[in-house]
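For this view, one protein chain was removed and the others were kept in their places.
And now, chain A:
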Amino acid sequence: MNILKFFTAGSVDDGKSTLIGRMLYDTGSILADQLEALQSSNRKNDDGTIDLAILTDGLRAEREQGITIDVAYKYFQTDKRKFIIADTPGHIQYTRNMVTGASTARLAIILIDARNGVVEQTIRHSYLVSLLGIKHIVVCINKMDMVDYSETVFTAITEKYRALAAQLNLNDVNFIPVSALKGDNVVQKSERMVWYEGQSLLHFLETVEIEANDDARLSRFPVQWVIRPQTDELHDYRGYAGRIAAGTFRVNDRVTVLPGGSSSVISKIEMFDQQPQEAHAGQSVTIHLEDDIDISRGDLIVNAANQPLQSKMIEADLCWMDARALDTSLTYFLQHNSKLTRCKISEIIYKVDINTLEKHSSDEFKLNDIGRVVIKTADELPFDLYDESRENGAAILVDSRNNLTVGAVMFRAAVA
């Protein structure tokens, strides 16, 4: 059994919380005492049934305001898969929350209100999904009960959305007509939409194939920690501990250590009491090299046959996440895997109006702004393009004055 992390965007009005609540409820993921707390709550639907949206509202401030203001993680499982939902609010002022939630997801659910069709926020959410490199998309056309479960309405919306998906290079797009409120096509296939021949949402989520990120040509291993016991019996022990960011490493592979470019051969791979011959993306391991090289936290071990880009000038997409605007005269920290370096944003190439997808030039970059910039780093950075490796192609910006995380960075090109 494996884990699928998915992301949901949508506003309160789309019934997103109800949809998630419905999945939890119908898969039996709500326990008796939680249900009791639900039933004693004074929020009910018009017909007196439990308001399932309460299940995903976390903080008291949110309950008072009736909105979701952060990223909430929810967990449920079926016989086939475990699911982690990153649930975020959909309004434009929560763009940074959506970017955060989308950053770890492999699949996105885009909610569309069947009465309204493709609207501004559909464009915005789809743009963010494409920006964050989520490859699999499920468009849930919700509130089908409000449009008499009409196939015509459903088809018209799918056609409109396909045009948007093409514009954003979203390839794997799937459409499901649902009513979260009534439960149609969420867990069980609905009998009220016999014209729909596809799967229910849950069945789709259980069976969609998510490709692994273990292309051996892109093998990347950021060193987090050097294990050196320095005891009598382990005097010469020196292991490089980290989590394989991408690709596959095998014993006897020739590797290069960046920065610096020293070369060596993997002599041993350890996973606690095991010594596998190979290890894959996502595994936390300890790697040993044949040669005694000076390696420390922040270094990157890569397959010698295919090295990442290296540059001090990088073109990147940036999402600004702080109330204090970007200051191009200021030095920020760039945190990329286990590496921390200083940087400046040397140029704002353009900003994107994420409601219309239009690009325009701008001198300022404020909370929730997204656009293309040039980052100038103090140290040469070994990186991959975000589209090729999410793990080695992303970074965060940290304000050196208050230590806040202020920017999400996706590398798009090395500047010559």
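Going forward, contacts are C-beta pairs under 8 Å (C-beta built on N, C-alpha and C of every residue); 3 or more make two chains touch, one makes a residue touch a chain; residues count from 1.
FYI, contacts and distances are computed from a predicted model.
S.K.: Out of "glycine dehydrogenase (aminomethyl-transferring)", "Iron ABC transporter permease", "ATP-binding cassette domain-containing protein" or "Sulfate adenylyltransferase subunit 2", which one is the UniProt protein name for the chain not included here?
M.R.: "Sulfate adenylyltransferase subunit 2"
S.K.: Tell me which of A:321, A:343 or A:381 is the one touching the absent chain.
M.R.: A:321
S.K.: From the list A:100, A:121, A:264 or A:377, pick the residue that touches the absent chain.
M.R.: Reading the full complex, the residue touching the unseen chain is A:100.
S.K.: Pick out the residues on chain A that sit against the missing chain.
M.R.: 1-3, 31-34, 37, 41, 57-61, 63, 69-75, 77, 82, 84, 96-97, 99-100, 103-104, 209-212, 214-215, 224-225, 227-229, 234, 237, 241-243, 248, 271-272, 280-284, 297, 321, 333, 335-338, 390-391, 394-396, 398, 402-405, 408
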